[in-house]
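Let me give you the structure first, and then I'll get to my questions.
A single protein chain has been omitted; all remaining protein chains appear in their positions.
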Amino acid sequence: MDDLELARLCGEHMWTRDKASRTFGIEIDIPRAGEAIAVMAVRDNMVNSFDVCHGGILVALADTAFAFACNARNEISVAASVQAEFLRPARRGDVLTAKSVEEHRGRKSGYYTVEIRNQDDELVTLFRGRSVATGRPLLPPTK
Amino acid sequence: MDDLELARLCGEHMWTRDKASRTFGIEIDIPRAGEAIAVMAVRDNMVNSFDVCHGGILVALADTAFAFACNARNEISVAASVQAEFLRPARRGDVLTAKSVEEHRGRKSGYYTVEIRNQDDELVTLFRGRSVATGRPLLPPTK
Amino acid sequence: MDDLELARLCGEHMWTRDKASRTFGIEIDIPRAGEAIAVMAVRDNMVNSFDVCHGGILVALADTAFAFACNARNEISVAASVQAEFLRPARRGDVLTAKSVEEHRGRKSGYYTVEIRNQDDELVTLFRGRSVATGRPLLPPTK
Partner (left out) sequence: MDDLELARLCGEHMWTRDKASRTFGIEIDIPRAGEAIAVMAVRDNMVNSFDVCHGGILVALADTAFAFACNARNEISVAASVQAEFLRPARRGDVLTAKSVEEHRGRKSGYYTVEIRNQDDELVTLFRGRSVATGRPLLPPTK
């Protein structure tokens, strides 16, 4: 199995268990190992009191892309810290695409950048995440 | 009207419009101007593939507390950047309390810290947010 | 030996070896275990091209306070990440006081806040640091 096949197998395994991301209506694509793309439409119940997408939901979208990017190697990695800059509001009906790429992967820590862009390719959010690898396998043992 | 009354009026105005926070089942209390407490139970649909609360939802909870803390003065303030450290996982059924306090408020920028603790008073997440004041009033003009 | 005596012994041990902090003319005080105060005057060779104190030197001052705060327990802790908000410029001749307090200390990671204020008690910089404990003793073994 090559790196991309393993990354996608890990992604499928996560997807069936990730109730939160499915509740947000997020869809995932894994173009290569260490990268992930998460797409979400801003629904009516995602806006805050200023009628723009709640910042926490932007972070949730980015965090999902980050989680699928850092769990590509059949070793459970968890988010240790995240940081987001909100550059432009997202509005209901916008379709947001979060692309996560690996900046650096050390022995235990990984560093990922996520850009969220809207349907007009405008940058909405810049996000960074640090992951910590646990040493535990993600996939169940095969017989 | 004193500062606390104004802060609570702003909070009530935001609350009726904040669909996202209500969708998460968050409840808000404003103990004093510049502070806000947001409480949320971790529901079944908030967990990720590792069966712990999705990091983005922890950020959403903190971000809500932050938003209510930084909008206490009848001037719309929006989140410009957020940062979170995930210290301990939250599990389904946990009841999380996010308390936001104002660290510094300049002419335009405000800096807030939020601590999320669980029902056993254990620190789950350390969060910081920077807000930018827009100059626009939050409350509608009174007659 | 109580906590404060130990913290001060660790501080003295570090101080004699910390050439960088001495080069900046920083002075250290340890008011209690887990806290440190670092004082520095902005010298002529600390200003950047806009004639204000170089941001990196503000971070160096804060980082020194952070290092002395997180090394109070005779276990070597190193800075893993730092974050700083520059709220107000510092000018040559200003006397800056950085106070570091412990926000949270887990098994391995510690989280510290540092405020830098000028001689007029105005907030110049808000800084946060995350430390990682190495498990190695700071002080040499006593006979």
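Labels A, B and C are assigned to the chains in the order they are written; within every chain, residues are numbered from 1.
Everything below uses one rule, namely that a residue touches a chain if its C-beta (ideal position, glycine included) is under 8 Å from a C-beta of that chain, and two chains touch if they have at least 3 such contacts.
As the structure is a computational prediction, the values presented were derived from the model and not from experiment.
Asker: Touching the hidden chain in the complete assembly: which of C:A7, C:A84 or C:A133 does that?
Answerer: Only one of C:A7, C:A84 or C:A133 touches the chain omitted from view, namely C:A84.
Asker: For the chain not shown, which residue from C:A67, C:L96 or C:V124 touches it across the whole complex?
Answerer: C:A67
Asker: Applying the definition given at the start, please give the residues of chain A touching the unseen chain.
Answerer: Residues 83, 85, 87, 103-104, 106, 109, 111, 123, 126, 128, 130 of chain A touch the chain absent from view.
Asker: What residue numbers in chain C mark contact with the hidden partner chain?
Answerer: These residues touch the chain not displayed: 13-21, 23, 44-51, 53-57, 59-64, 67, 76, 78-86, 89.
Note that only the chains that are shown with their structure count from here on.
Asker: Could you please state the distance in Å, as a whole number, between where the Cα atoms of chain A are centred and where those of chain C are centred?
Answerer: Using C-alpha averages as centres, the distance is 35 Å.
Asker: Need the CA-centroid distance for the pair chain A / chain B, whole Å please.
Answerer: Their C-alpha centroids are separated by 22 Å.
Asker: Distance-wise, how many Å sit between the C-alpha centres of chain B and chain C, to the nearest whole number?
Answerer: Using C-alpha averages as centres, the distance is 30 Å.
Asker: Residues of chain C that contact two or more other chains, please.
Answerer: Expected reply: 130.
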